[in-house]
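Every protein chain except one is present and positioned as in the full complex.
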Amino acid sequence: MRGDVLLDIRNLRAFYGRAQVLFGLSLHLYPGEVVALVGRNGAGKTTTLKAIMGLVSATATHATFKGHSLSKLPTYRIARLGLGYVPEDRRIFTDLTVEENLETGRRTAEAGRSPWTPERLFRLFPNLGEMRGRRGNQMSGGEQQMLSIARTLMGNPDAILLDEPSEGIAPVIVQMMAEAIRAMKAEGVAVLLSEQNWAFAAGISDRACVIERGEMRFQGSMAELMADKALREGTLGG
Amino acid sequence: MIALDPSFLAVQALSGLSSASSLFITACGLTIVFGVTRIVNFAHGSLYMIGAYTAATLIPRLLEFSFGPTAFWAGILASALIVGVIGVIIEVVLLRRIYGAPELFQLLATFGVVLVVQDLVVQVFGPEDILGPRAPGLRAPVDILGRRFPSYELALIAAGPIVLGLVWLLLRRTRFGVLVRAATQDRDMVASLGVNQALLFTGTLFLGAFLAGLGGALQIPRVSANTGMDLAIIAEAFVVTVVGGMGSVPGAFLAALIIGQLQAFGILIFPKSTLVVVFLLMAVVLAIRPYGLFGRAEVIGGTHAVGIASRKPQPGRPFILLFTVAALAGFPLIADAYLLKVATEILIFALFAFSLQLLIGVGGLVSFGHAAFFGLGAYGAALAVKWFGTSMETALPLGLALAALGAGLIGAFVVRLSGIYLAMMTLAAAQILYAVAFQWVDVTGGDNGIVGVWPSRWASGPVPYYLLTAALTLVAVLLLKRIIDAPFGYALRAARDSEARAEAIGLAIRRHRWLAFIAAGAAAGLAGGLYAFSRGSVDPSLLGISTSVDALTMLLLGGIQTVIGPLVGAGALHALRDWIMPLTPLWRLFLGLSIIAMVLLFPRGLVGTVRDRWEARA
Partner (left out) sequence: MTLLTVTGLHKSFGGVVAARDVSFTVARGEMLAIIGPNGAGKSTVFNMVGGQLGPDRGQVLIDGQDITHASPQARFRGGVGRTFQVAQTFLSMSAAENVQMALISRFRQSRGLWTPARERHRAGAVDLLAQVGMAEAADMPCSALAYGDVKRVELAIALAGQPKLLLMDEPTAGMAPQERAALMDLTASIAASQGIGVLFTEHDMDVVFGHAARVIVLLRGQIIAAGTPDEIRQDPQVRRAYLGDSHALEPSQGTGPA
């Protein structure tokens, strides 16, 4: 029922200069599911997402998205396959207005799907609708986070890599973020989420992958992870 | 006094505005291209020149066909479009391959394009200057407070804000513009959103080249298209972009306005040299705001992955040294006067290039104005002879001292900067000195320079002067080599490799870099002094961009990673020059293509490449 695997990564290794950060991770993502990549600070979550997008030097024995090989593809070609990326530090274009930021992400949707438009996104993130002409540098962290997600949705992706969406933002906005992710899921967009905020990840994810020191420690349903206190405390703290 | 006359002031202000307009249109293209591609495009001035030549050739034909303003302005636009296409070709063929290269290579490669274009322009448009037609409908002067003022200048004054407005609309109201602005801020993020950077960059180059072409084409009713336009405008355009903040269009506009007025009124304060005022402005702005008026604090360039690395001492070095001394001393026995003269020049330029190696290869300080110190040494010696009647024995040390002093002053300014800003600032410093030498005719003889700078009797004649040069060069090179191997050279390398680590072990980075400028300046000054006495004269070209680029080319040709690279590079460049120049009028084309080929194919230089092969085999 969940269809063919969307994103399939096997044995991923990544490097910063000569420092190795990932030591052979494997993970996959099915259409429309939300998977949380959890682990401590510095465990390699952000690097995993960057490596998938081709933003850090990495190797994998197998890396496909919708059946297309990702290896050696430049970042923009990976994005054009339908893989969206929302970076940890949001990377809003601060000199550009909200509407202009959305424009940078715009790409035509595949036939038969109702495309994301600024209007639809403003319904999802009402705050943004009230500040269409405002520049990125005059927005709060939470607003920038919403804009970053909205900008990526403008590309009508099949899956989004979402890096630490709840970090450093107010609890109310975290709540809105969770709703937005549920809305994306309802639209059939798969989400691979890196998260340190346990409560947030548990509330919205179908599955969890636990990363520790650049290696995968656990993959399974969120319920399994919640049940296994020893694993959780062993890898995530305490 | 004339300056108090209000009509004079008005006319000066207006002509300041019109030159500001022209300057802005050109510099705007440069700053947009830089913002997106992070390449400082030396060839931007060449595109400007092509625009002027194209318009000056094309528009008279159009006017024959249908005389009137429409044909004139259509011709201007067509010329700009043609230049835009040329910009696209340059991007696809060259720039695309060097986006990731260290800034030194980028600057040199685009300077290679400058050389190629200089010869091609002569081939295509002929060697004569071409005066373009005056604009139909704008031929009669207008009356400003009783003074006649060309009406075309008024049109130019309007053109600047019009272009600013159109560029503003393009950047604000089109998808292309939004992406250009986004890419100026964060290229990787734009790629993550699925935007093909290659296309975006090509489009940006088209826009930048179009604006350069437009700037050039608009000049034809006021100045004839000539082969010196490219370097003249590029120096000013650099100043505008740096003062405004690299990548900032409004910054470029404001900077152009200030500079236009400074030039118009600078003539009242500094009648001998308006250029000095302009470059002083740049020095002051960068001293206060290291990233220009509207620039962003960021690390631009700073890719110093190239440079000298530690190597095991070769066995038998004393023998190599003995052999070198013997070969240098014995050379007059087998060489005729012509060969000796060539050898003397090669030695002088070897020292010049080697002194630059201390800054670039050892210190990672990409100086683009090393001619300043060479020229100071030459002028210092020549001025001492001309004005104080000193002998060569006194004049040479005076030249060296002047160069060291100049290096101390310039160095004090530039060691605060890094990467591309340091390169621009050193270039500007050299251009100030060039302007002084060129415009302060009473003292320096202006364009004609100073003649009658001959060595003392004991040193005159090819053989004695050759031996003197060989001895001084050898001593200077050995001293520099010693410095490079000594703690001082290592400290410079330490700061180049990792500023954070160098600071953390207590090294005073700026102090070391400043001293390096003085040492390199003194050595270059000695080379300049020797050069002055070998030729018997000096002229401003010794301080020009071409002289700086000669030194860089020798360095690159020999290899930046090696200590003896610049010496080999100096020999190779001179040999090539003496061999190729008589055979072809297209010397610059050849040199330019060689520089580009070197950057693309042999970034490690002759010595570096040979050594790599050798080590790969061992």
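Quick notes on this structure:
Which chain is which? They are A and B, in the order written, and residues in each are numbered from 1.
Everything that follows uses one rule, which is that a residue touches a chain if its C-beta (ideal position, glycine included) is under 8 Å from a C-beta of that chain, and two chains touch if they have at least 3 such contacts.
Because the structure is a prediction, the values reported are computed rather than measured.
Within the set B:483, B:518, B:572 or B:596, the residue that contacts the chain not displayed is B:483.
For subunit A, the residues touching the chain absent from view are 16-21, 23, 40-43, 164, 167-168, 171, 174-175, 196-200, 202, 213-215, 226, 229, 232-233, 236-238. What subunit B contributes to its contact with the hidden chain is residues 307-310, 312, 482-483, 485-491, 493-494, 496-498, 500-508, 512, 515.
The criterion applied here is as follows: only the chains that are shown with their structure count from here on.
Averaged C-alpha coordinates give centres for subunit A and subunit B that are 46 Å from one another. The touching residues of subunit B, when paired with subunit A in their complex, are 175, 178-179, 181-182, 184-186, 188-197.
If you check the complex, the residues on subunit A that touch subunit B are 53, 55, 74-76, 79-80, 85, 87, 91, 93-96, 100-101, 103-107, 151-152, 155.
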